[in-house]
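Removed from the display is one protein chain of the complex; every other protein chain stays in position.
When the chains are written out, they are named A and B in that same order, and each has its own residue count from 1.
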Amino acid sequence: MIRSLASRAAALPLSGRIGLALVLFWLVIAVFGPLIAPYPVGRFVDEEVFSPATSQFWLGSDYLGRDVLSRLIWGARYTVLLALGAAVLAVFTGTSIALFAAIRGGVVDEVISRTMDTLISIPSKIFSLVLVAAFGSSLSLLMLIAAFTYIPGNYRIARALAVNLVGMDFVSVARARGEGAIHIAWREVLPNMIHPLMADMGLRFVFIVLLLSGLSFLGLGVQPPHADLGSLVRENISGLPQGASAILSPAIAIATLTVGANLFIDALKGKGDS
Amino acid sequence: MAVQGENRPAWIGLTRVVIQRVLSALLTLFLVSIVIFIAASLLPGDAAQEVLGQSATPQQVAALRHEMGLDQPAITRYVDWLVAMLSGDPGRSYIADMEVSDLIGERLRNSLTLAGVTALVSSVLALTIGIVSAINRGSKLDRTLNVVTLSLVAVPEFLIATIFVLIFSVKLVWLPSIAMVSPDASWGDMLRSMALPVLCLTFVVTAQMARLTRAAVADQLDRPYVEMARLKGVPFRRIILFHVLPNAAGPVLNAMALSLSYLMGGAIIIETIFSFPGLASLMVNAVTSRDMPLLQSCAMIFCTAYLVLILIADVVAILANPRLRS
Partner (left out) sequence: MTVEALPLSRRGFVSGLAGASMLAIGACSGGSGRRAPSTRGAIRVATQLSSTSDTLDPAKGATATDYTRHFMLYNGLTTIEDESLVATPSLALSIDSDDRRNWYFDLRRGIRFHDGSELTSEDVVFSLLRHKDPATGSKVATVAEQFEEVTADGKYGVRLRLTGPNADLLTVLSQSHFLIVQAGKADPDGTGTGPFRLSDFQPGVRTVVLRNAEYWIEGRPKLERVEVIGIPDEVSRVNALLSGDVHIINAISPHSTRRIEAEPSCAIMVSPSSLYSDLIMRQDELPTGNPHFVLAVKNLIDRPLINRAIYRNMSTIANDQPIAPFQKYFNAEIPQRMLDLDKARWHVRQGGLQGVRLPIYATAAANGSVDMASIIQEYGSQVGLNFAVNRVPADGYWSTHWMKHPMTFGDTNPRPTADLIFSLFYDSKADWNESAWKNERFDKLLVEARGATDEGLRAEMYGEMQQLVHDKCGLAIPVFISLIDGYDKRLKGLRPIPLGGLMGYRFAEHVWWED
């Protein structure tokens, strides 16, 4: 299993391998990073603020004089795990509902589709604002909100794919064989739409990373003293004119994470097509 | 999008689609109003408390609640609002002591202008980038464009906006850092003050549209008919314009409609940074002040904008692609 994965990775084009490396790097940081973080995340270690990188603080200090490297490591953990969890949840839920709607068709399809239209047409950041104001902002709620926001988008794509597939001959054949709805969804339809779905999940992942940073702009997000990558950019924004490391590092982290994820997924898609 | 009907003229099918869609749009709007009403009633506090703030005495809150009609049961308030809305009256703002339509008027114009200009700029840009990348698939140009668009998607928009302000307003003093448009400003003035918000929003939405355009066009280029046409000696430019693009129109337009609907309600961060008096910040304002009539009207507008865009995308896709008509 591992060897086959490794050989598949080696077969990827260069861009795909770069993407994979970036994704793996951030995953490792997210899982093991806190073990190597030099300082506690909330400790005030520097008298100065926005100081540049030194041997003591590898990425300098932030707007309150905290160690940027330590905060970045923790921030990566929140961003990667929150966004990954939310993206998986959104795609799983959205696709399940889409399969159900596509296979049932008729009134069921119509009602579900209109409901999804309802949700998609409410601006997501404003909707999140309402939900956080109503329920507070815990990690699990943040993940649910992010997932919830992107279910309708995934639903639209998954349904379009599934409706096409349901109309195809092999599904009619399976129906004629008397297979149940679950078998058709799971065995006949889903395997044929897995690649575009993976690509969609990659995009959702990026969107969720950005949604989280957008929410941090509106003052919602991970509880302090912790912060996700977007909040790190936001809280240090006054260091931008001087090009402080405290703002550049998390911005670069977000960029490498999202670009890496997409390069990797693009490469997979290319392989799947050929 | 599957349109039934055998060999009847195209416009009958089209009209049926449009009628069907308008009816389901009304259903969607109704559902949105219910969702908004429920979501807003989950919020802590009400408009009376928010207006009076920290210093409210119970008597004041009671008096103001009565004046606003907040002492009525929730269902009654919703039905009253719905009945008024159906007769074309969006009601009166709880907070600003103005008609909702007056509050929204100028801001709707601002938001539509911002979205319209951005849509124009970004869709031209996105189509160009997408088509060029697709035609030159695998080339250096394609890969560069791919990484550039990806990186642009990956930068938080408040960071992009702040960087632009620092460069164009603070350093170079070319463009205003705030986009307060005034009704008596000329078109030139208006465009100038909207330049930075448009630029930022273009960055945000173009990348996404460009990537989807590339995917859709590339998908068509792989189809056998392209190869056939080439073998028959049809010029490549002709193949792209008359065969590939009409066929790719469906997914491309759909993606564009989704991105463009973002320009109305999703512009909240850009509106905040540039103090742009648009609808999204008005809606956030309505949320924080628990101003239900205003909140509902904003939601209705955003929902309508989305539905209209999707409808236009579908109709244009059907018109562009003769095969979808039958």
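Simple rule for what comes next: contacts are C-beta pairs under 8 Å (C-beta built on N, C-alpha and C of every residue); 3 or more make two chains touch, one makes a residue touch a chain.
Note that the structure is a prediction, hence the values are computed from the model and not measured.
Annotation: of B:Val155, B:Ile273 or B:Met292, B:Ile273 touches the absent chain (contact as defined above).
Interface note for the absent chain: among B:Val22, B:Ile38, B:Val148 or B:Met180, the touching residue is B:Met180. Of the candidate positions A:Leu72, A:Ala146 or A:Leu220, contact with the unshown chain belongs to A:Leu220. For the chain left out of this panel, the touching residue among B:Gln60, B:Thr113, B:Ser151 or B:Asn321 is B:Gln60. One chain of the complex is left out; on chain B, the residues touching it are 43-45, 49-55, 57, 59-60, 62-64, 67, 93, 95-98, 103, 106, 162, 165-166, 169-170, 172-178, 180, 182-186, 189, 192-193, 272-275, 277, 281-282, 285-289, 291, 294.
If you put the missing chain back, the residues of chain A touching it would be 40, 42-44, 47, 49, 63-65, 129, 132-133, 136-137, 219-220, 223-225, 237-238, 240-241.
Here is the rule we use: only the chains that are shown with their structure count from here on.
The distance from the centre of chain A to the centre of chain B, with each centre set as the mean of the Cα atoms, comes to 22 Å. Listing the residues of chain B that touch chain A in their complex gives 2, 24, 27-28, 31-32, 35-36, 39-40, 42-44, 143, 146-147, 150-151, 153-159, 162-163, 166, 170, 222, 258, 261, 264-266, 268-269, 272, 280, 283-284, 287-288, 299, 302-303, 305-307, 310. Those residues of chain A that touch chain B in the shared complex are 15, 110, 114-115, 117-127, 129-131, 133-135, 153, 163, 206, 209-210, 213-214, 217-218, 230, 233-234, 237, 240-241, 247, 251, 254-255, 257-259, 262-263, 266, 273.
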